[in-house]
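Of the protein chains in this complex, all but one are displayed in their positions.
Up next, chain A:
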Amino acid sequence: MTASRDRVRAAVDAAFRDEWGQVVATLIGLTGDWDLAEDCAQDAIAAALATWPRDGVPRRPGAWLTTAARNRATDRLRRDAAGAAKLRQLAVLARDPEEPPSSGEIPDERLRLIFTCCHPALPFPARVALTLRTLAGLSTAEIARAFLTAEPAMAQRLVRAKRKIAEAGIPYRVPPAGLLPRRLAAVLAVLYLIFNRGYDEEGTGRTLTAEAIRLARLLVRLMPEEPEPRGLLALMLLHEARRATRVDDGVLVTLENQDRSRWDRGLIAEGVATLDQALATRRVGPYQVQAAIAACHATAPDATGTDWPQIAILYGELARLAPSPVVDLNRAVAVAMADGIPAGLALVDELAASGRLDGYHLLPATRADLLRRDGRAAEARTAYEEALRLAPTEAERRYLTGRLEEL
């Protein structure tokens, strides 16, 4: 009995993770009411917990949950005069839960939802929070914890964002072709931020990296023609493959010193295959280039076998597609490894002189590392000390302290 109860609980958990976004997206599409959609999705999950142990897990849990949520919405709207018009719409669109899914002419509601959540008229932090809440089904408390924000403040952020969507008339749709490239870039930026937020954390349960990968997989499935979602998914998979080796006992471990035998070969293979599919479209974008760089590292037999000339070329390409001083800094490292330390140091010094990375700890940290490799210990020491003052995480400070002691 307990075992079967556990099985049902696991089935509800799985349905919640896999179907929440679809249920919420469908309900928003039907009612236009974001709060109602979330409440009814929540009620549907509660109903599943109550009835599945007795009746068994339905053959199509997602359809079951959508139907339950829609019925709940109907009940609630019936009590409300203004809900009458919405009800008629619900009636028209009511479908048999056992009916096979439509063959693709109806766009997946989740695609509308994600583009609406990531609309540029919303503040960036609100886009991130709204995506995690409505698509991934994280609770407000979970999102608040992940972003080191007080729960009431996060709740307020979500309320304001939903209010703006309604009051400013942000459309619930996939943007037309002319707007798509920029809007898709905004969606990808949100997913990548979620991933990066989770990357440094050693959590259990629902980790943000897993949520970001799940959302990226969804986007790839919903937009199979677009190469950049695949590029982002590949990038995440290749980073994720190395995650366990990035920190050892609370100390940052650089790529060069990571235990490659502990990298996840399955994720690397999937990441490389996903990247190859994206590159086959011959429509290169910044995420594909970043994934290509990550693939160079992930597939190198060892640190010395890394194809640095190729990586330097890729960073040059990235700087062209998405110019940023951080990209220039990474390119400087690749040039140092490919063409010799002095060539790389010259680029770092040029960047330092431009002032574009003032206050960024990886500028002196990179400089220190190149000086150390070049045997210029005294200068390296000064640079390490500067980096130590600027480093934002304990793991990085421990790493830099270790380097300083080795000099």
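Remarks
Keep this in mind: a residue touches a chain if its C-beta (ideal position, glycine included) is under 8 Å from a C-beta of that chain, and two chains touch if they have at least 3 such contacts; residues count from 1.
Please note the rule applied: contacts and distances are computed from a predicted model.
According to its UniProt record, the chain left out of view corresponds to "Transcription initiation protein" among "MoxR-like ATPase", "Lactate utilization protein B", "ABC transporter ATP-binding protein" or "Transcription initiation protein".
Screening A:A46, A:A141 or A:L179 for touch with the missing chain picks out A:L179. Only one of A:A14, A:A121, A:A153 or A:A346 touches the absent chain when the whole complex is considered: A:A121. Only one residue in the set A:A168, A:A280, A:A346 or A:L407 touches the chain that does not appear here, and it is A:A168.
Residues of chain A that touch the chain left out of view are 119, 121, 167-171, 175, 179.
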